[in-house]
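Left out: one protein chain. Kept in place: all the others.
Letters are used for the chains, namely A, B and C, taken in the order the chains are written, and counting of residues starts over at 1 for each.
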Amino acid sequence: MKSSVRLLFFATAREAVGAAAIDREVPARGAILQALLSSVVEEHPRLEPVLKVSRVVRNGRYVSGTRTRVRPGDEVAIHPPYSGG
Amino acid sequence: MKSSVRLLFFATAREAVGAAAIDREVPARGAILQALLSSVVEEHPRLEPVLKVSRVVRNGRYVSGTRTRVRPGDEVAIHPPYSGG
Amino acid sequence: MTCEITSRPLYLAGVERHLGDPGSGAVVLFVGRVRRETDRGRRITALDYETDRAFVLQQLGDLERQAIQRFAVRRVYVIHRVGRIRVGAASVIIAVAAAHRATAFRAARFLIEKLKREVPIWKANRWARSPAARRRRTPPPPPGRRSPG
Partner (left out) sequence: MTCEITSRPLYLAGVERHLGDPGSGAVVLFVGRVRRETDRGRRITALDYETDRAFVLQQLGDLERQAIQRFAVRRVYVIHRVGRIRVGAASVIIAVAAAHRATAFRAARFLIEKLKREVPIWKANRWARSPAARRRRTPPPPPGRRSPG
């Protein structure tokens, strides 16, 4: 059984964190996404300005707000502003 | 030495005249284009409505008005409204 | 800047080589095709396109110059097919390469609208299942010839 959430960082978010993915342990009942991201920002302060302009995707859906819960096995992707085309 | 003007008929103009080209004798000093075309319309009355909406090209240039002169060796093309694309 | 009239089928693959330019970030292509249509129960199977070959390239070239001046685009290529074109096949391809996409879109649209009004090309419907409608008073001149001889 997975007990962690996988955080994925793209483009400038990856550069700020220095890794494309980080696994974070969460309790079985889940955790508040916002708190999880804050703990990453504490370790990687350069992520903060990027996070402010990024979209957040949990298991293939955009999420917003501060009360989103994540559970073990979830995948959360940080998407800085897109620049494709 | 050529002594005639070649008249070219495209699309509905060709259908009205029943030929893609007609050669008309003209004097060495030339003739009035309008008169030449009128003589064709007399023989091919179905050309009249087509001619009214057509552009006329003499030797690769659009001409207008009734006083344009044509000379032996000239080529005059009757262009009904375009429908390419 | 290049324009062509051909009686052969048109393919996008043939257009690519005309558009190479490292300064062009955007290419817009328009492909006009013969569309399946019916008119009072009769079905169009093909269109017969004809042109005034002595005059058409001059007019197309003039259009291309207008597009380049007006929209500051970098490459323009236009090819129009003539002769019989069956439903589903392309009759014209217009391609514009430009530094930025807004100008490429505008120039491509400009070119097709102008082409329809100012370039000496004509089409006539070919109908299915109606011999009377298929009868033509005069056949079009063979491609490549300016006069019936």
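Here, a contact is a pair of C-beta atoms (placed from the backbone, for glycine too) under 8 Å apart; a residue touches a chain by one contact, two chains touch by 3 or more.
Treat the numbers as computed from the prediction; the structure is a model and nothing was measured.
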item	value
In the full complex, displayed partners of the excluded chain	A, C
Sole residue of C:29, C:54 or C:68 that reaches the chain not shown, by the stated touch rule	C:29
Residues of chain C in contact with the chain not shown	11-13, 15-16, 20-36, 87-88, 99, 101, 104-105, 108-109, 112
Missing-chain contacts mapped onto chain A	6, 8, 10-12, 14-15, 17-21, 57, 60, 75, 77, 79-80, 82-85
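Following the convention adopted for this analysis, only the chains that are shown with their structure count from here on.
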item	value
Maximum inter-chain contact count - chain pair	B-C
Chain centre separation in whole Å, for chain C relative to chain A (CA means)	52
Length of the line joining the C-alpha centres of chain B and chain C, rounded to whole Å	25
Geometric centre distance via CA averages, chain B-chain A, whole Å	76
Overlap residues in chain C, where contacts from two or more other chains coincide	none
